[in-house]
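Complex shown without one protein chain; remaining protein chains in place.
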Amino acid sequence: MDIGIIGGSGYTGGELMRLLSYHPEAAIKAVTSRSRKGQKVSDTHPHLRKICDMEFEDLQPEEVASRCDIVFTAVPHGTAMQVVPALLDAGVKVVDLSADYRLKTDVFEKTYKMKHIDPRKAIYGIPELHPEIPSQQFIANPGCYPTGASLAAAPLAKAGLIERVVFDSKSGVSGAGVEPSEVSHYPNMAENIQAYKLTTHRHRAEIFQELTRLDGGLKSICFTPHVIPSVRGILTTAHIFVKKELSEEDVSKIYNDFYKDRPFIRLIKGIPMLGNVRGSNFCDIGFEIDKGNDRIVVISAIDNLVKGASGQAIQNMNLMFGLPETTGLWHPGLAP
Amino acid sequence: MDIGIIGGSGYTGGELMRLLSYHPEAAIKAVTSRSRKGQKVSDTHPHLRKICDMEFEDLQPEEVASRCDIVFTAVPHGTAMQVVPALLDAGVKVVDLSADYRLKTDVFEKTYKMKHIDPRKAIYGIPELHPEIPSQQFIANPGCYPTGASLAAAPLAKAGLIERVVFDSKSGVSGAGVEPSEVSHYPNMAENIQAYKLTTHRHRAEIFQELTRLDGGLKSICFTPHVIPSVRGILTTAHIFVKKELSEEDVSKIYNDFYKDRPFIRLIKGIPMLGNVRGSNFCDIGFEIDKGNDRIVVISAIDNLVKGASGQAIQNMNLMFGLPETTGLWHPGLAP
Amino acid sequence: MDIGIIGGSGYTGGELMRLLSYHPEAAIKAVTSRSRKGQKVSDTHPHLRKICDMEFEDLQPEEVASRCDIVFTAVPHGTAMQVVPALLDAGVKVVDLSADYRLKTDVFEKTYKMKHIDPRKAIYGIPELHPEIPSQQFIANPGCYPTGASLAAAPLAKAGLIERVVFDSKSGVSGAGVEPSEVSHYPNMAENIQAYKLTTHRHRAEIFQELTRLDGGLKSICFTPHVIPSVRGILTTAHIFVKKELSEEDVSKIYNDFYKDRPFIRLIKGIPMLGNVRGSNFCDIGFEIDKGNDRIVVISAIDNLVKGASGQAIQNMNLMFGLPETTGLWHPGLAP
Partner (left out) sequence: MDIGIIGGSGYTGGELMRLLSYHPEAAIKAVTSRSRKGQKVSDTHPHLRKICDMEFEDLQPEEVASRCDIVFTAVPHGTAMQVVPALLDAGVKVVDLSADYRLKTDVFEKTYKMKHIDPRKAIYGIPELHPEIPSQQFIANPGCYPTGASLAAAPLAKAGLIERVVFDSKSGVSGAGVEPSEVSHYPNMAENIQAYKLTTHRHRAEIFQELTRLDGGLKSICFTPHVIPSVRGILTTAHIFVKKELSEEDVSKIYNDFYKDRPFIRLIKGIPMLGNVRGSNFCDIGFEIDKGNDRIVVISAIDNLVKGASGQAIQNMNLMFGLPETTGLWHPGLAP
């Protein structure tokens, strides 16, 4: 497969190149960056020295499409909608890592407070929840928080057992992107934890969309994110209040059945930790039952840049091309 | 005041000495440690070099009492109950930093799975919730999590407005004590966050006791702790589901009224962060209303070793001796 | 003493206010910031909430001088020289925390590549090396690296024993200031260590000045700085090649004699660590002799924002006013 990356200077762009370096069927043919045109990719991503000898180009979508079978758009929301139509018209497959096509148009416009110029439907790209991905030309790759949260709660949602859920999520700082900011300033972040957008984070709309798709009656979905002093990873603590008492065996069975044959989900006894999924596409899930409080605490751990972004995008690509979803992605986490 | 510290080799013992070095009315007369008898205190706590020239002694409670007006017991639970009776019999005041006297005896025995040999009643030492402290001889100093959690929710509990509350707490590693362990091993903790005892942490019993004291009808109190890669601090994210819709003004008024004239509570617009309370006895509290979810997210930030342990112990001491509670404790946090 | 701070929005300005809150003889009468005029100081420095209720003002130096006995200038280099003359003319004492007056004018101009508009002589403010501070009106407060490096090597330099010295210094990120940057971006700094300006850091000129003042024949002084994933602190590893073999007793005696009666120097057996001086004005020094390599490894540990900046500035202030240098500064480090 010949691959193009539109917007290669950020973390998700760099991560696509890192992960694709392991892929036996993939060859990157174009990486764009307007501001870094003509510079070596490895000047921006020095960990890729000797691995990737390409230069950034400043190309029109049509030019990228002409060289490629599939294009990843790793650009900010609002920008993707300006390049995706031309790519799709050119007949290539597209995985969009921005937020532009994840939500229904009206929800998008309300959530992101901008007009959508290309109100097109895309499949939401969590393969474990969307069996229809293999036949698609176009996938909207999910947000990082929604991936961790939806995977933690989906089996119980599907079973119609959730009364109310509170997602208390903890993300690594890389989720805030490559640009230095107040939040990412080391003296602000070290030895700290920053709760933010306590009730209004935009990713809540994606979580809501995915879980209500599984259980139309589910109403009470709360989401509060935090940034922790870690570079990578999202740990989601899902406080799930259930409609009836469930035993540990009940819950195990529900999760095992739901995620049967899904290679990247690792259901574990015990509590997932970020270190075990770092750099990998795995999502580790564990749980404990709060007897007497009708609560199940489900913990999921992902790498926000892999399963939460670029790894999942490649997983989607594999499926779109009829490959095993694990192709080029079957790596252990980097621990310690 | 002449002061004794029983168990001075751990973090809370060291923190008592650090904080008391600022206190204008306090003189430490004895610091005990069985295992370090005869060693300089500053060999164990090198940050106290030149500040504290004492040596650890191995003393009977009676001997400590004979030199002191007040004794802090900073020993493990199960040990405090072996020394407190003799101290109280000797007529000195006591602040016990262990868990031994925080709960009703039957709850203690069930929670800590041990027999209590001294089933005595003590006042639970959160001064902001217990106006009766000034007249006491004996105070059970609260746990770190319960301090942060109870202070975050108490005003709404007192107002009878809480339907259900989920405390998702994030603690620094110093809460696990001075002894190296799997959890505190740097490669396990760095770039990580460890959820643990998802539904069964013993501190839940203290939180339950304090909040139901304020609202007898409150039943659903959930608590899940995490350790974050930070040395000090507890950030408590209190997801409070309320019985009726409240405006921002309503909530502000409830908190302002409740904490009027309480010097160590700082109610802020915005979101508290650990860095601002590090090393200080302040508890910063902020909140946001989740419109449409009958949820209020209250965030509290404390230093687990100060307001969550030794600082609160000194605050209690001040009150027990009729001093302003801020005496020797009115310090800013260490930021950045 | 009535105190003014010109430039109060950065880390050294905030640290002056934090430390002065402990000082029994000091009252802050003015804090300036052009860009934050009218804002509360505690909005910029939230750890000072309830401790400092002042607002930033935008004042001319003369106005600041009219309210104060002493003024700290905590502004960037190049700016201090624009305000210091008016302050001195107004008769107040001044401690300048910038680099403007630390070096001889010609060395300054060469090192900082700018013209000096006020070529005035100031005393270099390391009290342990400059007994003439008590009588001064004007002190140039030293750089952070030069404080740690000079204190580590001064006794051996004074003894004329140094053949060559390599200072390999490791600084916390707060040394890079309050503004977010590539270096301070959490994902760049965490799990990393950044060597920079391997041979050309401007602070080398200060180290050179101080050590050659003690030993005019000393020529080979090398300095290489690094930033480590820590907020505060500078650990200086001084690899000192000596002219003749020295025993441990020899070196101990040289350091003990040199630093006799200097309260903030703690000579220790063993190896200093940042944690023990964090937040304090202490400088811990230890050493080991490399038998057979004519090398002595001296380690010094300071808090870059305290002994390396604002604490030392207050120590200088105390001496300029005839107070004990420890007044308001006799605090233990914050450990753990």
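List of remarks:
Each chain carries a letter (A, B and C) given by its place in the written order, and its residues are counted from 1.
In the analysis below, a residue touches a chain if its C-beta (ideal position, glycine included) is under 8 Å from a C-beta of that chain, and two chains touch if they have at least 3 such contacts.
Note that the structure is a prediction, hence the values are computed from the model and not measured.
Shown chains touched by the missing chain in the whole complex: A, B, C. For the options C:Thr224, C:Ser280, C:Asn304 or C:Thr327, the residue in contact with the chain missing from this view is C:Thr224. Note that of A:Arg34, A:Arg49, A:Lys110 or A:Lys219, the residue touching the chain absent from this view is A:Arg49. In the complete complex, the residue from A:Val64, A:Ala122, A:Ala190 or A:Leu246 that touches the missing chain is A:Ala190. Where chain B meets the chain that is not shown, the touching residues are 11, 173-174, 178-182, 184-187, 189-191, 229-231.
Residue-level contact of chain A with the missing chain is found at 11, 14, 18, 21-22, 45-52, 174, 178, 190-191, 231-232, 263, 266, 268, 273, 275-280, 282, 284, 330-336. Although one chain is hidden here, its contacts on chain C can still be listed: residues 164, 166, 168, 170, 172, 187-188, 190-196, 198-200, 220, 222, 224, 226, 228-233, 235, 237, 239, 241, 271, 273-275, 278, 287-291, 293, 295, 297, 299, 336.
Quick note on the criterion: only the chains that are shown with their structure count from here on.
Counting the residue numbers used at the interface between chain B and chain C, over half appear in both copies, so the two copies meet with largely the same residues. Rounded to whole angstrom, the centroid-to-centroid distance between chain A and chain B, based on C-alpha atoms, equals 39 Å. Note on chain placement: the centre of chain B and the centre of chain C lie 36 Å apart, centres being C-alpha means. In chain B, the positions touching at least two other chains are 190-191, 231-232, 273, 275, 278, 336.
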